[in-house]
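What follows is a single structure, and I will ask about it in a moment.
Missing here: one protein chain of the complex. Every other protein chain is in place.
Up next is chain A:
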Amino acid sequence: MSKTRPKHLELWNIKFPVPAIVSGLHRISGALLALAIPFVLYALAGTLSSAERFDAFRACIAHPLIKLALLVVLWAFLHHACAGIRFLFMDIHKGVDLPTARLTAKLVLAVSLVLTAVIGVVAW
């Protein structure tokens, strides 16, 4: 191999392929969800508490920042679930050829974002 092979490190020209982005976001969303476990349990406790404590809980999650955090967790869950389903199908050799893999990767990104937006608009 030639020792003077060209290096291509123009980071603004190098792009991850879509499946790599989905895979990376799968990891990031997974880490986020693991961090969110106690807070989601706290939310579950809030929905299961007595009527007056439930009202206090509703007032607590009415804060816009809390709502935003809930939306982030919702997106993380949806992306992690959709990407996970895609990986499960790949485990049984469904959709492993490049065109299908690229298409399903785009689908995962789109479905999780659209569902987050729809549920966010409905529940805000």
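Please note the rule applied: a residue touches a chain if its C-beta (ideal position, glycine included) is under 8 Å from a C-beta of that chain, and two chains touch if they have at least 3 such contacts; residues count from 1.
In this section, contacts and distances are computed from a predicted model.
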{"item": "Missing subunit (named according to UniProt) among the choices \"proton-translocating NAD(P)(+) transhydrogenase\", \"Lipid II isoglutaminyl synthase (glutamine-hydrolyzing) subunit MurT\", \"Succinate dehydrogenase hydrophobic membrane anchor subunit\" or \"3-isopropylmalate dehydratase large subunit\"", "value": "\"Succinate dehydrogenase hydrophobic membrane anchor subunit\""}
{"item": "From A:Ala20, A:Ala45, A:Leu103 or A:Val118, residue that would touch the chain that is not displayed", "value": "A:Ala45"}
{"item": "Absent chain, residues of chain A that touch it", "value": "27, 30-31, 33-34, 37-38, 41-42, 44-45, 47-48, 51, 54, 81, 84-85, 88, 91"}
